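For this view, one protein chain was removed and the others were kept in their places.
After this line comes chain A, so read on.
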(Lines give C-alpha, C1' and ligand atoms only; values in the text may rest on other atoms or scores of the structure.)
Protein backbone atom coordinates (compact mmCIF):
# COMPACT_ATOMS: atom_id res chain seq x y z
CA UNK A 1 0.00 0.00 0.00
CA UNK A 2 2.69 2.39 1.07
CA UNK A 3 4.80 1.63 -1.97
CA UNK A 4 1.80 2.14 -4.18
CA UNK A 5 1.11 5.60 -2.82
CA UNK A 6 4.77 6.48 -3.00
CA UNK A 7 4.92 5.38 -6.59
CA UNK A 8 1.94 7.38 -7.68
CA UNK A 9 3.42 10.87 -7.56
CA UNK A 10 6.54 9.69 -9.34
CA UNK A 11 4.71 8.15 -12.25
CA UNK A 12 2.44 11.17 -12.14
CA UNK A 13 5.42 13.47 -12.66
CA UNK A 14 6.95 11.46 -15.46
CA UNK A 15 3.57 11.11 -17.04
CA UNK A 16 3.18 14.85 -16.85
CA UNK A 17 6.62 15.43 -18.35
CA UNK A 18 5.88 13.06 -21.15
CA UNK A 19 2.51 14.60 -21.37
CA UNK A 20 3.96 18.03 -22.16
CA UNK A 21 5.97 16.71 -25.07
CA UNK A 22 3.29 14.33 -26.23
CA UNK A 23 0.71 17.05 -25.90
CA UNK A 24 2.72 19.38 -28.09
CA UNK A 25 3.26 16.66 -30.66
CA UNK A 26 -0.43 15.69 -30.64
CA UNK A 27 -1.49 19.29 -31.13
CA UNK A 28 0.95 19.68 -34.00
CA UNK A 29 -0.21 16.43 -35.55
CA UNK A 30 -3.77 17.58 -35.31
CA UNK A 31 -2.97 20.92 -36.90
CA UNK A 32 -0.98 19.16 -39.60
CA UNK A 33 -3.76 16.67 -40.27
CA UNK A 34 -6.19 19.48 -40.95
CA UNK A 35 -3.93 21.94 -42.73
CA UNK A 36 -1.73 19.70 -44.84
CA UNK A 37 -4.43 18.04 -46.97
CA UNK A 38 -5.84 21.48 -47.70
CA UNK A 39 -2.45 22.89 -48.52
CA UNK A 40 -1.53 19.86 -50.54
CA UNK A 41 -4.77 19.89 -52.47
CA UNK A 42 -4.49 23.54 -53.39
CA UNK A 43 -0.78 23.95 -53.94
CA UNK A 44 0.60 20.51 -54.59
CA UNK A 45 4.26 20.87 -55.34
CA UNK A 46 7.62 19.88 -53.90
CA UNK A 47 9.04 23.35 -53.66
CA UNK A 48 7.25 26.42 -52.46
CA UNK A 49 4.14 26.89 -54.64
CA UNK A 50 4.27 29.75 -57.12
CA UNK A 51 0.80 30.81 -56.12
CA UNK A 52 2.08 31.73 -52.69
CA UNK A 53 5.07 33.78 -53.80
CA UNK A 54 5.08 37.49 -54.09
CA UNK A 55 7.45 38.75 -56.73
CA UNK A 56 9.24 41.62 -55.09
CA UNK A 57 11.93 42.06 -57.66
CA UNK A 58 9.89 44.42 -59.81
CA UNK A 59 8.80 46.86 -57.10
CA UNK A 60 12.24 46.65 -55.50
CA UNK A 61 13.90 47.22 -58.84
CA UNK A 62 11.68 50.21 -59.41
CA UNK A 63 12.41 51.57 -55.97
CA UNK A 64 16.10 51.18 -56.51
CA UNK A 65 15.87 52.84 -59.93
CA UNK A 66 13.90 55.66 -58.41
CA UNK A 67 16.51 56.16 -55.72
CA UNK A 68 19.32 56.14 -58.26
CA UNK A 69 17.47 58.64 -60.42
CA UNK A 70 16.60 60.94 -57.55
CA UNK A 71 19.71 60.66 -55.46
CA UNK A 72 20.96 64.01 -56.66
CA UNK A 73 17.69 65.88 -56.71
CA UNK A 74 15.17 64.69 -54.15
CA UNK A 75 15.12 66.78 -50.96
CA UNK A 76 15.26 63.67 -48.75
CA UNK A 77 18.64 62.87 -50.24
CA UNK A 78 19.80 66.43 -50.64
CA UNK A 79 19.04 67.51 -47.11
CA UNK A 80 19.24 64.35 -45.08
CA UNK A 81 21.12 61.43 -46.56
CA UNK A 82 23.31 63.75 -48.54
CA UNK A 83 24.51 65.49 -45.42
CA UNK A 84 25.14 62.23 -43.66
CA UNK A 85 27.03 60.92 -46.63
CA UNK A 86 29.13 64.07 -46.93
CA UNK A 87 29.88 64.14 -43.23
CA UNK A 88 31.01 60.51 -43.35
CA UNK A 89 33.21 61.04 -46.38
CA UNK A 90 34.68 64.17 -44.88
CA UNK A 91 35.49 62.62 -41.53
CA UNK A 92 36.96 59.43 -42.99
CA UNK A 93 39.04 61.55 -45.33
CA UNK A 94 40.24 63.75 -42.48
CA UNK A 95 41.26 60.84 -40.31
CA UNK A 96 42.97 59.20 -43.26
CA UNK A 97 44.94 62.34 -44.07
CA UNK A 98 45.95 62.78 -40.44
CA UNK A 99 47.17 59.19 -40.35
CA UNK A 100 49.14 59.67 -43.55
CA UNK A 101 50.54 62.98 -42.34
CA UNK A 102 51.74 61.35 -39.14
CA UNK A 103 53.69 58.91 -41.29
CA UNK A 104 54.31 55.29 -40.47
CA UNK A 105 56.69 56.10 -37.64
CA UNK A 106 54.30 58.55 -36.05
CA UNK A 107 51.31 56.22 -36.24
CA UNK A 108 53.27 53.27 -34.91
CA UNK A 109 54.67 55.35 -32.05
CA UNK A 110 51.26 56.78 -31.19
CA UNK A 111 49.60 53.36 -31.23
CA UNK A 112 52.34 51.83 -29.10
CA UNK A 113 52.19 54.68 -26.59
CA UNK A 114 48.43 54.45 -26.26
CA UNK A 115 48.76 50.71 -25.73
CA UNK A 116 51.46 51.36 -23.13
CA UNK A 117 49.25 53.79 -21.21
CA UNK A 118 46.13 51.65 -21.15
CA UNK A 119 47.55 48.15 -21.22
CA UNK A 120 51.18 48.03 -20.22
CA UNK A 121 54.58 47.52 -21.78
CA UNK A 122 54.11 44.06 -23.26
CA UNK A 123 51.09 45.00 -25.29
CA UNK A 124 52.78 48.23 -26.31
CA UNK A 125 55.63 46.26 -27.86
CA UNK A 126 53.14 43.91 -29.48
CA UNK A 127 51.25 46.82 -30.94
CA UNK A 128 54.39 48.40 -32.34
CA UNK A 129 55.48 45.12 -33.90
CA UNK A 130 52.03 44.56 -35.40
CA UNK A 131 52.02 47.96 -37.08
CA UNK A 132 55.54 47.48 -38.40
CA UNK A 133 54.49 44.10 -39.78
CA UNK A 134 51.68 45.78 -41.68
CA UNK A 135 54.29 48.04 -43.24
CA UNK A 136 56.66 45.21 -43.99
CA UNK A 137 53.94 43.36 -45.85
CA UNK A 138 53.45 46.38 -48.07
CA UNK A 139 50.02 47.02 -46.64
CA UNK A 140 50.64 50.35 -44.93
CA UNK A 141 48.26 52.40 -47.03
CA UNK A 142 45.38 49.88 -47.02
CA UNK A 143 45.85 49.45 -43.28
CA UNK A 144 45.50 53.20 -42.82
CA UNK A 145 42.42 53.22 -45.04
CA UNK A 146 40.81 50.52 -42.95
CA UNK A 147 41.88 52.24 -39.78
CA UNK A 148 40.43 55.58 -40.87
CA UNK A 149 37.13 53.94 -41.69
CA UNK A 150 37.19 52.08 -38.39
CA UNK A 151 37.90 55.18 -36.33
CA UNK A 152 34.91 57.00 -37.76
CA UNK A 153 32.63 53.97 -37.61
CA UNK A 154 33.62 53.08 -34.05
CA UNK A 155 33.13 56.63 -32.82
CA UNK A 156 29.71 56.80 -34.44
CA UNK A 157 28.78 53.33 -33.13
CA UNK A 158 29.85 54.19 -29.62
CA UNK A 159 27.90 57.44 -29.59
CA UNK A 160 24.82 55.83 -31.10
CA UNK A 161 25.13 52.74 -28.92
CA UNK A 162 25.62 54.79 -25.76
CA UNK A 163 22.57 56.92 -26.52
CA UNK A 164 20.40 53.89 -27.19
CA UNK A 165 21.89 52.14 -24.17
CA UNK A 166 21.22 55.14 -21.95
CA UNK A 167 17.63 55.26 -23.08
CA UNK A 168 17.17 51.54 -22.53
CA UNK A 169 19.12 51.59 -19.29
CA UNK A 170 17.03 54.31 -17.73
CA UNK A 171 13.58 53.49 -19.06
CA UNK A 172 11.96 50.12 -18.68
CA UNK A 173 9.68 50.64 -21.61
CA UNK A 174 12.50 51.50 -24.00
CA UNK A 175 14.42 48.50 -22.72
CA UNK A 176 11.53 46.15 -23.39
CA UNK A 177 11.05 47.60 -26.84
CA UNK A 178 14.72 47.66 -27.76
CA UNK A 179 15.90 44.37 -26.34
CA UNK A 180 14.33 41.96 -28.85
CA UNK A 181 15.51 44.20 -31.69
CA UNK A 182 19.08 44.23 -30.41
CA UNK A 183 19.01 40.51 -29.69
CA UNK A 184 17.82 39.79 -33.20
CA UNK A 185 20.35 42.14 -34.80
CA UNK A 186 23.06 40.25 -33.01
CA UNK A 187 22.17 36.95 -34.69
CA UNK A 188 21.86 38.29 -38.23
CA UNK A 189 24.75 37.68 -40.63
CA UNK A 190 26.77 40.75 -41.55
CA UNK A 191 25.88 40.34 -45.21
CA UNK A 192 22.23 41.09 -44.52
CA UNK A 193 23.10 44.68 -43.58
CA UNK A 194 24.92 45.53 -46.77
CA UNK A 195 22.11 45.92 -49.27
CA UNK A 196 19.74 48.31 -47.52
CA UNK A 197 22.56 50.82 -47.03
CA UNK A 198 23.71 50.40 -50.58
CA UNK A 199 20.16 51.03 -51.75
CA UNK A 200 20.19 54.41 -50.03
CA UNK A 201 23.79 55.51 -50.29
CA UNK A 202 25.11 53.65 -53.28
CA UNK A 203 28.36 51.76 -53.27
CA UNK A 204 31.14 53.67 -51.56
CA UNK A 205 32.65 54.75 -48.28
CA UNK A 206 29.46 56.21 -46.73
CA UNK A 207 27.58 52.95 -47.26
CA UNK A 208 30.49 50.97 -45.82
CA UNK A 209 30.74 53.17 -42.74
CA UNK A 210 27.01 53.12 -42.12
CA UNK A 211 26.73 49.36 -42.56
CA UNK A 212 29.56 49.07 -40.05
CA UNK A 213 27.81 51.38 -37.61
CA UNK A 214 24.54 49.47 -37.89
CA UNK A 215 26.40 46.22 -37.31
CA UNK A 216 28.67 47.43 -34.51
CA UNK A 217 26.38 49.69 -32.47
CA UNK A 218 24.05 47.01 -31.04
CA UNK A 219 26.62 45.43 -28.68
CA UNK A 220 27.47 48.85 -27.30
CA UNK A 221 23.80 49.64 -26.78
CA UNK A 222 23.12 46.25 -25.24
CA UNK A 223 26.01 46.32 -22.83
CA UNK A 224 25.43 49.95 -21.87
CA UNK A 225 21.82 49.15 -21.06
CA UNK A 226 22.75 46.02 -19.14
CA UNK A 227 25.51 47.82 -17.25
CA UNK A 228 23.26 50.70 -16.27
CA UNK A 229 20.49 48.37 -15.20
CA UNK A 230 22.88 46.14 -13.30
CA UNK A 231 24.12 48.92 -11.00
CA UNK A 232 24.36 47.75 -7.39
CA UNK A 233 20.97 48.61 -5.87
CA UNK A 234 22.57 49.20 -2.47
CA UNK A 235 24.96 51.80 -3.84
CA UNK A 236 22.21 53.50 -5.78
CA UNK A 237 20.05 53.68 -2.67
CA UNK A 238 22.90 55.08 -0.61
CA UNK A 239 23.55 57.68 -3.26
CA UNK A 240 19.89 58.61 -3.34
CA UNK A 241 19.77 58.84 0.44
CA UNK A 242 22.35 61.61 0.27
CA UNK A 243 20.09 63.88 -1.70
CA UNK A 244 21.50 63.52 -5.20
CA UNK A 245 19.63 64.80 -8.22
CA UNK A 246 18.82 62.32 -10.98
CA UNK A 247 21.61 63.78 -13.08
CA UNK A 248 24.15 63.45 -10.29
CA UNK A 249 23.08 59.85 -9.74
CA UNK A 250 23.67 59.06 -13.40
CA UNK A 251 27.00 60.83 -13.71
CA UNK A 252 28.61 60.03 -10.37
CA UNK A 253 27.21 56.58 -9.71
CA UNK A 254 25.33 54.74 -12.40
CA UNK A 255 27.74 55.38 -15.28
CA UNK A 256 30.94 54.79 -13.28
CA UNK A 257 29.46 51.62 -11.83
CA UNK A 258 28.82 50.36 -15.36
CA UNK A 259 32.30 51.14 -16.66
CA UNK A 260 33.28 47.50 -16.94
CA UNK A 261 30.32 46.80 -19.19
CA UNK A 262 30.95 50.01 -21.12
CA UNK A 263 34.52 48.96 -21.85
CA UNK A 264 33.41 45.46 -22.78
CA UNK A 265 30.89 47.09 -25.10
CA UNK A 266 33.65 49.21 -26.61
CA UNK A 267 35.76 46.10 -27.11
CA UNK A 268 32.93 44.22 -28.82
CA UNK A 269 32.01 47.23 -30.92
CA UNK A 270 35.58 47.61 -32.13
CA UNK A 271 35.83 43.92 -32.99
CA UNK A 272 32.51 43.90 -34.83
CA UNK A 273 33.42 47.12 -36.61
CA UNK A 274 36.68 45.61 -37.82
CA UNK A 275 34.91 42.49 -38.98
CA UNK A 276 32.34 44.53 -40.86
CA UNK A 277 34.81 47.09 -42.20
CA UNK A 278 36.57 44.18 -43.88
CA UNK A 279 33.40 42.62 -45.25
CA UNK A 280 32.18 46.03 -46.39
CA UNK A 281 34.92 45.97 -49.00
CA UNK A 282 32.17 44.34 -51.08
CA UNK A 283 30.34 47.67 -51.03
CA UNK A 284 33.33 49.91 -51.56
CA UNK A 285 35.06 50.19 -48.23
CA UNK A 286 38.54 49.93 -49.74
CA UNK A 287 41.51 49.12 -47.58
CA UNK A 288 42.62 45.70 -46.38
CA UNK A 289 39.29 43.99 -46.96
CA UNK A 290 39.28 45.14 -50.54
CA UNK A 291 42.75 43.67 -51.09
CA UNK A 292 41.59 40.33 -49.73
CA UNK A 293 38.40 40.49 -51.78
CA UNK A 294 40.25 41.28 -55.03
CA UNK A 295 42.85 38.61 -54.35
CA UNK A 296 40.24 35.98 -53.59
CA UNK A 297 38.33 36.87 -56.73
CA UNK A 298 41.40 35.88 -58.73
CA UNK A 299 42.27 33.03 -56.34
CA UNK A 300 45.58 34.74 -55.55
CA UNK A 301 46.09 33.23 -52.11
CA UNK A 302 49.48 34.90 -51.57
CA UNK A 303 48.13 38.40 -52.05
CA UNK A 304 45.08 37.56 -49.95
CA UNK A 305 47.35 36.36 -47.16
CA UNK A 306 49.51 39.49 -47.34
CA UNK A 307 46.37 41.55 -46.71
CA UNK A 308 44.86 39.04 -44.32
CA UNK A 309 47.77 39.02 -41.88
CA UNK A 310 47.46 42.76 -41.11
CA UNK A 311 43.74 42.22 -40.48
CA UNK A 312 44.48 39.49 -37.99
CA UNK A 313 47.23 41.55 -36.33
CA UNK A 314 44.95 44.55 -36.11
CA UNK A 315 42.20 42.40 -34.62
CA UNK A 316 44.44 40.82 -32.01
CA UNK A 317 46.03 44.12 -31.01
CA UNK A 318 42.72 45.98 -30.75
CA UNK A 319 41.13 43.18 -28.79
CA UNK A 320 43.99 42.76 -26.33
CA UNK A 321 44.49 46.46 -25.74
CA UNK A 322 40.82 47.26 -25.16
CA UNK A 323 40.41 44.08 -23.13
CA UNK A 324 43.38 44.93 -20.92
CA UNK A 325 42.10 48.48 -20.48
CA UNK A 326 38.76 47.09 -19.38
CA UNK A 327 40.32 44.75 -16.88
CA UNK A 328 42.50 47.47 -15.45
CA UNK A 329 39.69 49.89 -14.93
CA UNK A 330 37.41 47.14 -13.72
CA UNK A 331 39.82 46.19 -10.95
CA UNK A 332 39.93 49.85 -10.00
CA UNK A 333 43.67 50.04 -9.39
CA UNK A 334 44.57 53.37 -7.92
CA UNK A 335 47.41 54.46 -10.19
CA UNK A 336 45.24 54.93 -13.26
CA UNK A 337 42.99 57.55 -11.73
CA UNK A 338 44.83 60.41 -10.14
CA UNK A 339 48.28 60.61 -11.63
CA UNK A 340 46.78 60.01 -15.08
CA UNK A 341 47.30 63.12 -17.14
CA UNK A 342 51.02 63.74 -17.05
CA UNK A 343 52.13 60.44 -18.63
CA UNK A 344 49.51 60.97 -21.32
CA UNK A 345 51.11 64.33 -21.98
CA UNK A 346 54.55 62.78 -22.29
CA UNK A 347 53.16 60.10 -24.57
CA UNK A 348 51.57 62.70 -26.82
CA UNK A 349 54.81 64.70 -26.95
CA UNK A 350 56.82 61.61 -27.87
CA UNK A 351 54.34 60.63 -30.59
CA UNK A 352 54.37 64.10 -32.10
CA UNK A 353 58.15 64.20 -31.96
CA UNK A 354 58.42 60.89 -33.78
CA UNK A 355 55.93 62.03 -36.38
CA UNK A 356 57.84 65.28 -36.94
CA UNK A 357 61.13 63.43 -37.16
CA UNK A 358 59.60 61.22 -39.83
CA UNK A 359 58.35 64.27 -41.65
CA UNK A 360 61.70 66.12 -41.64
CA UNK A 361 63.69 63.10 -42.68
CA UNK A 362 61.16 62.64 -45.48
CA UNK A 363 60.24 59.16 -44.37
CA UNK A 364 56.47 59.48 -44.36
CA UNK A 365 55.81 56.62 -46.72
CA UNK A 366 56.91 53.14 -45.84
CA UNK A 367 60.36 52.71 -47.45
CA UNK A 368 60.30 50.49 -50.54
CA UNK A 369 63.46 48.71 -49.51
CA UNK A 370 61.82 47.38 -46.37
CA UNK A 371 59.07 45.52 -48.12
CA UNK A 372 58.79 41.80 -47.73
CA UNK A 373 56.96 40.15 -50.55
CA UNK A 374 55.25 37.11 -49.16
CA UNK A 375 52.73 36.77 -51.97
CA UNK A 376 55.10 34.96 -54.32
CA UNK A 377 56.50 32.35 -51.95
CA UNK A 378 53.04 31.74 -50.59
CA UNK A 379 51.68 31.29 -54.07
CA UNK A 380 54.52 28.91 -54.87
CA UNK A 381 53.66 26.93 -51.76
CA UNK A 382 50.02 26.92 -52.74
CA UNK A 383 50.94 25.79 -56.22
CA UNK A 384 52.98 23.01 -54.74
CA UNK A 385 50.06 22.09 -52.58
CA UNK A 386 47.75 22.15 -55.54
CA UNK A 387 50.07 19.83 -57.37
CA UNK A 388 50.83 17.47 -54.57
CA UNK A 389 48.11 17.64 -51.94
CA UNK A 390 44.95 18.41 -53.87
CA UNK A 391 44.44 14.93 -55.09
CA UNK A 392 46.07 11.59 -55.60
CA UNK A 393 47.87 11.41 -52.29
CA UNK A 394 48.08 7.68 -51.68
CA UNK A 395 45.53 6.20 -49.25
CA UNK A 396 44.22 9.46 -47.75
CA UNK A 397 43.39 11.23 -50.99
CA UNK A 398 43.91 14.98 -51.45
CA UNK A 399 42.23 17.99 -49.96
CA UNK A 400 40.33 18.66 -53.17
CA UNK A 401 39.24 15.04 -53.14
CA UNK A 402 37.95 15.46 -49.63
CA UNK A 403 36.11 18.59 -50.60
CA UNK A 404 34.68 16.79 -53.59
CA UNK A 405 33.61 13.82 -51.53
CA UNK A 406 32.11 16.04 -48.90
CA UNK A 407 30.13 17.82 -51.57
CA UNK A 408 28.97 14.65 -53.28
CA UNK A 409 28.29 12.55 -50.22
CA UNK A 410 27.07 15.09 -47.72
CA UNK A 411 26.15 18.46 -49.16
CA UNK A 412 24.38 17.25 -52.28
CA UNK A 413 22.19 14.65 -50.56
CA UNK A 414 21.22 17.06 -47.78
CA UNK A 415 20.40 19.79 -50.25
CA UNK A 416 18.51 17.52 -52.59
CA UNK A 417 16.70 15.97 -49.67
CA UNK A 418 15.61 19.33 -48.36
CA UNK A 419 14.53 20.49 -51.76
CA UNK A 420 12.73 17.22 -52.41
CA UNK A 421 10.69 17.53 -49.23
CA UNK A 422 7.27 19.05 -49.80
CA UNK A 423 7.27 22.65 -48.65
CA UNK A 424 4.71 22.06 -45.94
CA UNK A 425 6.71 19.29 -44.39
CA UNK A 426 9.68 21.64 -44.03
CA UNK A 427 7.45 24.08 -42.17
CA UNK A 428 6.17 21.24 -40.03
CA UNK A 429 9.67 20.10 -39.13
CA UNK A 430 10.66 23.66 -38.23
CA UNK A 431 7.56 24.03 -36.08
CA UNK A 432 8.13 20.73 -34.31
CA UNK A 433 11.77 21.39 -33.51
CA UNK A 434 11.20 24.94 -32.38
CA UNK A 435 8.28 24.00 -30.21
CA UNK A 436 10.03 21.06 -28.61
CA UNK A 437 13.07 23.15 -27.74
CA UNK A 438 11.33 26.44 -27.04
CA UNK A 439 7.81 27.76 -26.66
CA UNK A 440 4.92 28.15 -29.08
CA UNK A 441 6.04 31.73 -29.50
CA UNK A 442 9.49 30.84 -30.82
CA UNK A 443 7.91 28.12 -32.95
CA UNK A 444 5.51 30.61 -34.49
CA UNK A 445 8.30 33.09 -35.26
CA UNK A 446 10.38 30.33 -36.81
CA UNK A 447 7.54 29.06 -39.02
CA UNK A 448 6.61 32.56 -40.10
CA UNK A 449 10.23 33.34 -40.95
CA UNK A 450 10.51 30.15 -42.98
CA UNK A 451 7.24 30.87 -44.75
CA UNK A 452 8.46 34.39 -45.51
CA UNK A 453 11.40 32.85 -47.34
CA UNK A 454 8.97 30.96 -49.53
CA UNK A 455 6.89 34.05 -50.12
CA UNK A 456 9.99 35.96 -51.18
CA UNK A 457 10.46 33.35 -53.90
CA UNK A 458 13.92 32.16 -52.88
CA UNK A 459 12.86 28.80 -51.46
CA UNK A 460 15.39 26.72 -53.32
CA UNK A 461 18.52 28.84 -52.81
CA UNK A 462 17.58 29.22 -49.16
CA UNK A 463 17.36 25.46 -48.76
CA UNK A 464 20.73 25.22 -50.47
CA UNK A 465 22.17 27.61 -47.88
CA UNK A 466 20.32 25.72 -45.16
CA UNK A 467 21.87 22.45 -46.28
CA UNK A 468 25.34 23.98 -46.00
CA UNK A 469 24.49 25.35 -42.58
CA UNK A 470 23.21 21.99 -41.39
CA UNK A 471 26.27 20.14 -42.64
CA UNK A 472 28.62 22.70 -41.12
CA UNK A 473 26.76 22.72 -37.80
CA UNK A 474 26.86 18.95 -37.62
CA UNK A 475 30.61 18.89 -38.21
CA UNK A 476 31.16 21.79 -35.80
CA UNK A 477 29.19 20.14 -33.03
CA UNK A 478 30.82 16.74 -33.40
CA UNK A 479 34.33 18.18 -33.48
CA UNK A 480 33.56 20.92 -30.97
CA UNK A 481 32.00 18.65 -28.37
CA UNK A 482 34.85 16.18 -28.73
CA UNK A 483 37.47 18.89 -28.16
CA UNK A 484 35.44 20.40 -25.34
CA UNK A 485 35.12 17.08 -23.53
CA UNK A 486 38.86 16.60 -23.83
CA UNK A 487 39.53 20.13 -22.60
CA UNK A 488 37.10 19.77 -19.72
CA UNK A 489 38.78 16.56 -18.59
CA UNK A 490 42.37 17.67 -18.82
CA UNK A 491 43.87 20.91 -17.60
CA UNK A 492 46.74 20.56 -20.02
CA UNK A 493 44.58 20.37 -23.10
CA UNK A 494 42.68 23.40 -21.91
CA UNK A 495 45.84 25.38 -21.29
CA UNK A 496 47.11 24.53 -24.75
CA UNK A 497 43.79 25.38 -26.30
CA UNK A 498 43.14 28.70 -24.62
CA UNK A 499 45.51 30.98 -26.58
CA UNK A 500 44.45 29.31 -29.82
CA UNK A 501 40.81 29.93 -29.06
CA UNK A 502 41.57 33.50 -28.04
CA UNK A 503 43.19 34.31 -31.35
CA UNK A 504 40.60 32.46 -33.41
CA UNK A 505 37.72 34.18 -31.68
CA UNK A 506 39.07 37.63 -32.46
CA UNK A 507 39.61 37.12 -36.17
CA UNK A 508 37.11 38.69 -38.55
CA UNK A 509 34.97 36.20 -40.46
CA UNK A 510 36.34 37.25 -43.79
CA UNK A 511 39.87 36.11 -43.01
CA UNK A 512 38.83 32.48 -42.66
CA UNK A 513 38.14 32.31 -46.36
CA UNK A 514 41.82 32.67 -47.23
CA UNK A 515 43.22 29.38 -45.85
CA UNK A 516 40.25 27.32 -46.96
CA UNK A 517 40.60 28.58 -50.50
CA UNK A 518 44.26 27.67 -50.35
CA UNK A 519 43.41 24.19 -49.14
CA UNK A 520 40.22 23.31 -50.91
CA UNK A 521 39.92 25.67 -53.87
CA UNK A 522 36.52 27.22 -54.44
CA UNK A 523 33.07 25.74 -54.03
CA UNK A 524 30.58 24.87 -51.37
CA UNK A 525 32.88 22.63 -49.35
CA UNK A 526 35.42 25.41 -48.59
CA UNK A 527 32.58 27.68 -47.50
CA UNK A 528 31.43 24.99 -45.10
CA UNK A 529 35.00 24.46 -43.91
CA UNK A 530 35.44 28.18 -43.22
CA UNK A 531 32.17 28.18 -41.31
CA UNK A 532 33.25 25.22 -39.21
CA UNK A 533 36.59 26.82 -38.37
CA UNK A 534 34.89 30.09 -37.51
CA UNK A 535 32.21 28.60 -35.27
CA UNK A 536 34.40 25.99 -33.61
CA UNK A 537 36.14 28.22 -31.01
CA UNK A 538 32.89 29.57 -29.60
CA UNK A 539 31.33 26.12 -29.41
CA UNK A 540 34.40 24.64 -27.75
CA UNK A 541 34.63 27.47 -25.27
CA UNK A 542 30.98 27.48 -24.23
CA UNK A 543 30.86 23.70 -23.94
CA UNK A 544 34.08 23.49 -21.96
CA UNK A 545 32.87 26.13 -19.55
CA UNK A 546 29.53 24.39 -19.23
CA UNK A 547 31.16 21.03 -18.47
CA UNK A 548 33.62 22.57 -16.05
CA UNK A 549 30.99 24.43 -14.13
CA UNK A 550 29.08 21.27 -13.34
CA UNK A 551 28.61 21.17 -9.61
CA UNK A 552 31.74 19.50 -8.16
CA UNK A 553 29.65 17.98 -5.37
CA UNK A 554 27.58 16.08 -7.94
CA UNK A 555 30.78 14.89 -9.63
CA UNK A 556 32.29 13.84 -6.34
CA UNK A 557 29.23 11.96 -5.22
CA UNK A 558 29.03 10.08 -8.52
CA UNK A 559 32.71 9.22 -8.22
CA UNK A 560 32.16 8.01 -4.67
CA UNK A 561 29.48 5.70 -6.03
CA UNK A 562 32.09 4.20 -8.32
CA UNK A 563 31.03 5.63 -11.64
CA UNK A 564 33.48 5.24 -14.53
CA UNK A 565 34.53 8.41 -16.32
CA UNK A 566 32.29 7.54 -19.24
CA UNK A 567 29.35 7.09 -16.89
CA UNK A 568 30.22 10.35 -15.21
CA UNK A 569 30.32 12.18 -18.49
CA UNK A 570 27.12 10.67 -19.76
CA UNK A 571 25.06 10.67 -16.60
CA UNK A 572 26.29 13.68 -14.68
CA UNK A 573 28.26 16.17 -16.74
CA UNK A 574 26.30 16.21 -19.97
CA UNK A 575 22.84 16.38 -18.38
CA UNK A 576 23.90 19.08 -15.92
CA UNK A 577 25.62 21.07 -18.67
CA UNK A 578 22.51 20.93 -20.84
CA UNK A 579 21.86 24.69 -20.83
CA UNK A 580 25.45 25.34 -21.91
CA UNK A 581 25.19 22.71 -24.64
CA UNK A 582 22.02 24.26 -26.00
CA UNK A 583 23.66 27.66 -25.94
CA UNK A 584 26.64 26.22 -27.79
CA UNK A 585 24.34 24.83 -30.46
CA UNK A 586 22.56 28.15 -30.80
CA UNK A 587 25.83 30.07 -31.09
CA UNK A 588 27.21 27.50 -33.48
CA UNK A 589 24.23 27.84 -35.78
CA UNK A 590 24.34 31.63 -35.77
CA UNK A 591 28.08 31.82 -36.44
CA UNK A 592 27.99 29.12 -39.11
CA UNK A 593 25.23 30.91 -40.96
CA UNK A 594 27.22 34.15 -41.00
CA UNK A 595 30.19 32.52 -42.68
CA UNK A 596 28.23 30.22 -44.99
CA UNK A 597 26.63 33.38 -46.39
CA UNK A 598 30.02 35.04 -46.86
CA UNK A 599 31.06 31.80 -48.54
CA UNK A 600 29.13 33.14 -51.51
CA UNK A 601 32.36 34.97 -52.27
CA UNK A 602 34.30 31.74 -52.75
CA UNK A 603 31.75 29.75 -54.66
CA UNK A 604 29.36 28.86 -51.87
CA UNK A 605 26.52 29.82 -54.15
CA UNK A 606 22.97 30.19 -52.88
CA UNK A 607 21.88 33.29 -50.94
CA UNK A 608 25.35 34.67 -50.34
CA UNK A 609 26.08 34.53 -54.04
CA UNK A 610 22.79 36.31 -54.80
CA UNK A 611 23.84 39.19 -52.57
CA UNK A 612 27.29 39.43 -54.15
CA UNK A 613 25.81 39.07 -57.61
CA UNK A 614 23.21 41.75 -56.87
CA UNK A 615 25.95 44.10 -55.72
CA UNK A 616 28.28 43.34 -58.58
CA UNK A 617 25.64 43.67 -61.28
CA UNK A 618 23.83 46.60 -59.71
CA UNK A 619 20.78 44.35 -59.54
CA UNK A 620 19.77 45.44 -56.10
CA UNK A 621 16.37 43.75 -56.23
CA UNK A 622 17.91 40.27 -56.35
CA UNK A 623 20.34 41.20 -53.63
CA UNK A 624 17.69 42.70 -51.40
CA UNK A 625 15.42 39.67 -51.72
CA UNK A 626 18.37 37.44 -50.87
CA UNK A 627 19.21 39.73 -47.95
CA UNK A 628 15.64 39.44 -46.71
CA UNK A 629 15.83 35.67 -46.99
CA UNK A 630 19.10 35.70 -45.02
CA UNK A 631 17.40 37.67 -42.26
CA UNK A 632 14.52 35.18 -42.22
CA UNK A 633 16.86 32.21 -42.24
CA UNK A 634 18.87 33.71 -39.39
CA UNK A 635 15.73 34.35 -37.39
CA UNK A 636 14.41 30.87 -38.07
CA UNK A 637 17.64 29.13 -37.11
CA UNK A 638 18.05 31.21 -33.97
CA UNK A 639 14.50 30.62 -32.80
CA UNK A 640 14.57 26.91 -33.56
CA UNK A 641 17.64 26.48 -31.38
CA UNK A 642 16.65 28.96 -28.71
CA UNK A 643 15.79 27.26 -25.45
CA UNK A 644 13.59 29.49 -23.34
CA UNK A 645 14.40 30.32 -19.76
CA UNK A 646 11.08 28.88 -18.65
CA UNK A 647 11.95 25.57 -20.11
CA UNK A 648 15.45 25.34 -18.65
CA UNK A 649 14.01 26.10 -15.25
CA UNK A 650 11.47 23.32 -15.63
CA UNK A 651 14.11 20.92 -16.82
CA UNK A 652 16.44 21.68 -13.93
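To be clear about the criterion, contacts are C-beta pairs under 8 Å (C-beta built on N, C-alpha and C of every residue); 3 or more make two chains touch, one makes a residue touch a chain; residues count from 1.
Note that contacts and distances are computed from a predicted model.
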In UniProt, the chain not displayed here, chosen among "Glycine/betaine ABC transporter ATP-binding protein", "Fe-S cluster assembly protein SufB", "NADH-quinone oxidoreductase subunit L" or "Solute:Na+ symporter, SSS family", goes by "Glycine/betaine ABC transporter ATP-binding protein"
Of A:33, A:242, A:369 or A:561, the residue touching the omitted chain is A:242
Considering the complete complex, of A:115, A:213, A:253 or A:572, the missing chain is touched by A:253
Those residues of chain A that touch the unshown chain are 232, 234-245, 248, 252-253, 256-257, 259, 332, 334, 337-338
